[in-house]
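Sharing a structure here in structure tokens format.
Yeah, one chain of the complex is gone here, protein chain that is, but the others are all in their spots.
Chain naming follows the written order as A, B, C, D and E, and within any one chain the residues start at number 1.
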Amino acid sequence: MSFRPSGRAADQLRAIEFQRHFTMHAEGSVLVSFGDTRVICTASIEDRVPPWLRNSDQGWVTAEYGMLPRATNTRGGREAARGKQGGRTVEIQRLIGRSLRAVLDLKALGQRTVTLDCDVIQADGGTRTAAITGSYVALVDAVSKLRKQGKLKSNPVHGQIAAVSVGVFDGQPVLDLDYAEDSRAETDMNVIMNEAGAFVEIQGTAEGHAFRREELDSMLALAEKGIGELTALQQQALAG
Amino acid sequence: MSFRPSGRAADQLRAIEFQRHFTMHAEGSVLVSFGDTRVICTASIEDRVPPWLRNSDQGWVTAEYGMLPRATNTRGGREAARGKQGGRTVEIQRLIGRSLRAVLDLKALGQRTVTLDCDVIQADGGTRTAAITGSYVALVDAVSKLRKQGKLKSNPVHGQIAAVSVGVFDGQPVLDLDYAEDSRAETDMNVIMNEAGAFVEIQGTAEGHAFRREELDSMLALAEKGIGELTALQQQALAG
Amino acid sequence: MSFRPSGRAADQLRAIEFQRHFTMHAEGSVLVSFGDTRVICTASIEDRVPPWLRNSDQGWVTAEYGMLPRATNTRGGREAARGKQGGRTVEIQRLIGRSLRAVLDLKALGQRTVTLDCDVIQADGGTRTAAITGSYVALVDAVSKLRKQGKLKSNPVHGQIAAVSVGVFDGQPVLDLDYAEDSRAETDMNVIMNEAGAFVEIQGTAEGHAFRREELDSMLALAEKGIGELTALQQQALAG
Amino acid sequence: MSFRPSGRAADQLRAIEFQRHFTMHAEGSVLVSFGDTRVICTASIEDRVPPWLRNSDQGWVTAEYGMLPRATNTRGGREAARGKQGGRTVEIQRLIGRSLRAVLDLKALGQRTVTLDCDVIQADGGTRTAAITGSYVALVDAVSKLRKQGKLKSNPVHGQIAAVSVGVFDGQPVLDLDYAEDSRAETDMNVIMNEAGAFVEIQGTAEGHAFRREELDSMLALAEKGIGELTALQQQALAG
Amino acid sequence: MSFRPSGRAADQLRAIEFQRHFTMHAEGSVLVSFGDTRVICTASIEDRVPPWLRNSDQGWVTAEYGMLPRATNTRGGREAARGKQGGRTVEIQRLIGRSLRAVLDLKALGQRTVTLDCDVIQADGGTRTAAITGSYVALVDAVSKLRKQGKLKSNPVHGQIAAVSVGVFDGQPVLDLDYAEDSRAETDMNVIMNEAGAFVEIQGTAEGHAFRREELDSMLALAEKGIGELTALQQQALAG
Partner (left out) sequence: MSFRPSGRAADQLRAIEFQRHFTMHAEGSVLVSFGDTRVICTASIEDRVPPWLRNSDQGWVTAEYGMLPRATNTRGGREAARGKQGGRTVEIQRLIGRSLRAVLDLKALGQRTVTLDCDVIQADGGTRTAAITGSYVALVDAVSKLRKQGKLKSNPVHGQIAAVSVGVFDGQPVLDLDYAEDSRAETDMNVIMNEAGAFVEIQGTAEGHAFRREELDSMLALAEKGIGELTALQQQALAG
């Protein structure tokens, strides 16, 4: 029997699902589920670039993240109403943008901007890793659409990425923490890797006690296993 | 054959759907569809009131409205990122709040606040009328939950409301305009009525030429028919 | 004897006054009084258009609304100091802009922007209808000035509008509510009509109980009568 | 013949007028005119104090300043719409507040706040000095009203102040500059004095060349003369 | 023995120090000390002008002022975190900008902007006068750098300025008030003069009782003496 509240094995992902073409207007639109965490990821491609890239030969990728006020157990304030995005939101959307830029050739994209909008409609832990993993699928769909329209000579997507959280819960390393685990975890780490098993970003935080090198190694091993499964599931969804 | 782009008869609603319990945390959560327009309506009940109602014997109902950036054909800016809700958003959320307050007995609610969050995930015209119509269902669900928990002696919901748009398109009055119709309509009116056929709010705007009294009368007749159907569909959904 | 606090008949307007050329810098400047409600309406014409109309062949009309902090019985906060226009302000200035655009031919205006500034210096109910009715006079004055300067070939003002509030007070339909009436009214409706008796905008809200169709009809009849008188008074003032 | 554009003598004030009871809601309300410069000054007295004076035995005086967008020759942006008061506005309203605090005994006022709202409806130079001079009259009216209601044992107004601008125009010291003079002046100084000829505030700025001590002395002499006349006119208005 | 808390004579400045080249990136960078008041003044020169000077033949000088949150005895809020510069900050940075513009020939500067950043790292009264006095030295250094690079044909700095505070403390006029004196002073005046003893700006405020003409004269005499010493110290620092 598992020590995890969810009953999962230490190295077991939640049920992962990608619902492509979730909304009709965006070039790419995916509803990604990591268990009860559900995020709408849309990729919009526009024929414009930020001011600092005008007259250059490249495009840009950026991301925005939001949470519907009642995505969580108690209602959170609406950032648009408060007139300000919170620090956590800013941190997450910068992370999503950096991660996706790692797999896109900005020159092959041309003078275009891809915006990844990640909107959490239901939260149960791991929203940022779900957002990144789902955004990859939305990005591929959006780029395919442009390629079919003959607007891109070569494929600007030159790699594949996925993200997962790992942590130390009850003294043991676990994969893909849900909210119940995350809120009691001693350490929480988000790992973004590519399909070749190399790291795009690592963010680990000791919530309680500082974590030792051997704990870090165990968590990285779990993350590697999880990312391997997620990239396979992304491929499967894109082939569907 | 119809003169409407959608092929609908002049007095025909789009396909209406209410998906209750759409997200898991909110007291009431409904995904409402008016054709391709889809809005997540959640009702959150909290044990607090705004400052000006402290030490009173009543509660409050308020609403917030948002549109995911890519709910529309071209990506709109994220209001949280711009740091400001636009004029249209402010107007709509005030309308939703006023409308729902019309069917709720604030004293029977006690010192509680109901917040209706209406988030458009896909837009095809008529988002505000869908939001009001769906919010009613979410409100009933949320209040029922409290009643089952024994927190409310009597039912504070003392009426039923629904909303629909009517307009003059190509010289003829039509019911429930979609985006293709709305963007070319000469007149656009939103009507909110209760189950007894009385008006809670009317907002009519001449987009092109001013409208005559007989056009107004025709539109009101269409609205009355549409609202009758919508209240029946709400009842059906709540009975399901 | 009247049932109205003001002693007026149900279908009687307050004393209406238009003081043209109230301030010296604006192209059009009118101090409009609806009884004790006094609003400075200025029309400014500038040789520029908003970004989205550049390289087009038309102009634009927009409106801004404000209330001096002590226009009301208790001092209200200054919106400039709070750093934000309230929802009511936004709603009203959008209404004024839409209404005036209904009588101006934007192509005949050329690449110019007319800004109507409506600043309430004393409030006693009906500020938005006074603002619209006074803005029409200011607009005509401003356009006349340009025509005299030979800057406009044809008259871009192709219609006349006025606005008035109607409501149900003490169970009876009344015209042009003052603050004492408005704050106790069961229904409040703002009607904007042109000189031909057609509707430019209708906004009716049930403050207490929903209003029935026959009440709506009575209110519309009162509005039609009031608008007829207001347009005559506007003509008289402009002829003065 | 005068060297001043206005034809006035170097030591001559513009036509000064105080229209008391200009609006009906405020405790004190004065429309002050310094020639074509017209400012609505209202004094509002509220039974509350700022947080830092709670549980103290004194009150507070503060001021807010605004300019209607078309008070000037070309339309200025509305600060409420921009979401921010400009630096000039902030500077002026702080000056008005400091000046009026100089003549009010905050302890005799009790736990009350006086807010002076100075709104310029027509600008032709010297708006801040007109605002201070008019605010004094509004303040006296407001305090008198409270005294008549028996709310104040003693008179908290323990002095009288007025303000005037002086400058060096075309090489010669002049009193009370209008816009045509102010925009071409080499030095501009605002002087606030009390009825005993002592200084409450001096703000002098060299617009072109730095000013010498003898120029300063000449300007101070002109200011003293002007303030003497202004305080007499205030008395006359208050006696009216 | 002195009546001043600091033990200084009535006409004695604090220890004044200019540490040039304090930081390495700015064209001019000076840490100025007026006793325990320490301000980092940097002058940045950029090849751009504000929008309203494009296509003109001149440059611009502007200033920004800030205080580190713990420059003072109790921690003040960080303005960047509050999202707004306070009124005092706005007032001071406008004063610094005006003062420095008085000694710079904007045409000789060409289409460039000089920004003076004055950041108080330790406050003990007189931060604005220290900021102006230090900014002059930073400005000269920055301009010299450009001249050495051959970017300026003539020297745009055509004068020298310094600033000092004077006040009435315990009934006696004193020079260069520190915080202990300033917080108990009856009158506080900031004087900015050039090397020829002419005034660039005077700002005097009666904190307690209004000040008489003879007090003003005494304060101006002290200021003149102090400015003479400060300009000599600036010269000495620049020669070092």
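Just so we're on the same page, contacts are C-beta pairs under 8 Å (C-beta built on N, C-alpha and C of every residue); 3 or more make two chains touch, one makes a residue touch a chain.
Predicted model, so just to flag it, every value in this text is computed and none were measured.
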| request: Tell me the shown chains the invisible chain touches, ordered by label. | output: A, E
| field | Among E:Glu64, E:Asp105 or E:Glu224, the residue in touch with the chain that has been omitted | value | E:Glu64
| remark: Full-complex touch with the removed chain, picking from E:Ser33, E:Gln85 or E:Thr187, is E:Gln85
| said: Touching residues of subunit A against the unshown chain: what are they? | reply: 84, 87, 90-91, 93-94, 98, 102, 159, 189, 193-194, 196-206, 209-213, 216, 220
| remark: Touch rule applied to subunit E and the missing chain gives residues 23-26, 29, 36, 38, 40, 42, 44, 46, 64, 66, 68-75, 78-81, 83-85, 89, 115, 117, 119, 121-123
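In this section, only the chains that are shown with their structure count from here on.
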| Counting one step for each move to a touching chain, how far apart are subunit A and subunit D? | 3
| remark: Of all chains shown, smallest offset between own Cα centre and global Cα centre goes to C
| Gap in Å, rounded to a whole number, between the CA centres of subunit B and subunit A | 33
| field | Computed distance of Cα centres, subunit E from subunit C, in Å | value | 51
| remark: Check: subunit C positions touching at least 2 other chains come out as 83-84
| query | Pairs of chains that touch, anyone? | reply | A-B, B-C, C-D, D-E
